[in-house]
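One structure, as structure tokens, below. Some questions next.
One protein chain is absent from this view; the other protein chains keep their places.
And now, chain A:
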């Protein structure tokens, strides 16, 4: 127990995950330290905490002994500008990676989020239309398995098909397969010029933006009961190119060219104590899903150009189950899913937060191999994994 004694301290009042208080907290400073900690903690249940920006979302753990905080495992290990890659420790703030000299990790994340948390939660934002998501930008990963062994896959080159791509498996694994300690990301140049075209227009206009030859970097919408729907489109490129494309787009949408995105940009509706959902749909069904969600009283924002939306309302606890059921039915009809990110106190117990998931049996088998004792974030993931 000496490693535990050295690294873990008694949990404080804030060391709580979805109402479940932890007994201990440890903040290892390196992958090796983390590995020793996890090996020594083999009788403990564990939840990993990055920036903690969204740790309270999702279902609570069934049991919680130890929070492993990653923020001491921080810093850029390498930034190979000529190769457009960076190697970073998991606790590194995303903000640092958004402004590397002349380059960026083109992955939107909320203020305070860490690289590891962003990968583990598969966080994305408006620019996913152009740059993809964590699964597309992560080219290498190092993890500590639940048995305390350190493993890596991928590497430092973008093109690489040697072995299984474990980075994909850990992306969106929400801390259920072990601790991510290091990530290698593909970078992009910072665009020379950007412009935002804003219009008051229904989501049905998104299809026209997609098929126009304007190569937008993001197409975002905002829709709420009783309000005019809005579309905002981000363009990036050369000064002349952006000017021409923005003008064409403004004509197409009947909107204005601006330099700044609207205030609701990259701000999922998440009223304190209310209901927050992530909704997905195939592209042609996005307008239907938006209409259904707005009809159910939700504010909807998000990447209509990729079929990923966020919805929320300060819903009264009595209607939560109905709202979730109706929006989930609409998302399913639209070829997508509805995941509950947060729900008012007292409503979580009866809610299936993740909804139906294809391939659940195989997922259970994967979990069983990686974490046979179900110590890592037990009960937080799909199907109670």
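Please note the rule applied: a contact is a pair of C-beta atoms (placed from the backbone, for glycine too) under 8 Å apart; a residue touches a chain by one contact, two chains touch by 3 or more; residues count from 1.
Definition applied: contacts and distances are computed from a predicted model.
Participant: Absent chain per UniProt: "Electron transfer flavoprotein beta subunit", "Glycolate oxidase subunit GlcD", "Glycine betaine/proline transport system ATP-binding protein" or "Branched-chain amino acid ABC transporter permease"?
Facilitator: Of the names offered in "Electron transfer flavoprotein beta subunit", "Glycolate oxidase subunit GlcD", "Glycine betaine/proline transport system ATP-binding protein" or "Branched-chain amino acid ABC transporter permease", the one UniProt assigns to the missing chain is "Glycolate oxidase subunit GlcD".
Participant: Just one of A:71, A:205 or A:337 touches the chain that is missing; which is it?
Facilitator: A:337
Participant: Which candidate, A:114, A:280 or A:299, sits in contact with the chain we can't see?
Facilitator: Of these options, the touching residue for the absent chain is A:280.
Participant: So which bits of chain A touch the chain we can't see?
Facilitator: 2-3, 6, 32-33, 35-36, 38-40, 42, 80-85, 102, 122, 124, 132-133, 135-136, 143, 145, 147-153, 155-169, 171-173, 177, 188-192, 207, 210-211, 213-215, 237-238, 240-241, 244-245, 278, 280-285, 306-308, 334-337, 339, 354-355, 357-363, 365-366, 368-370, 372-373, 381-383
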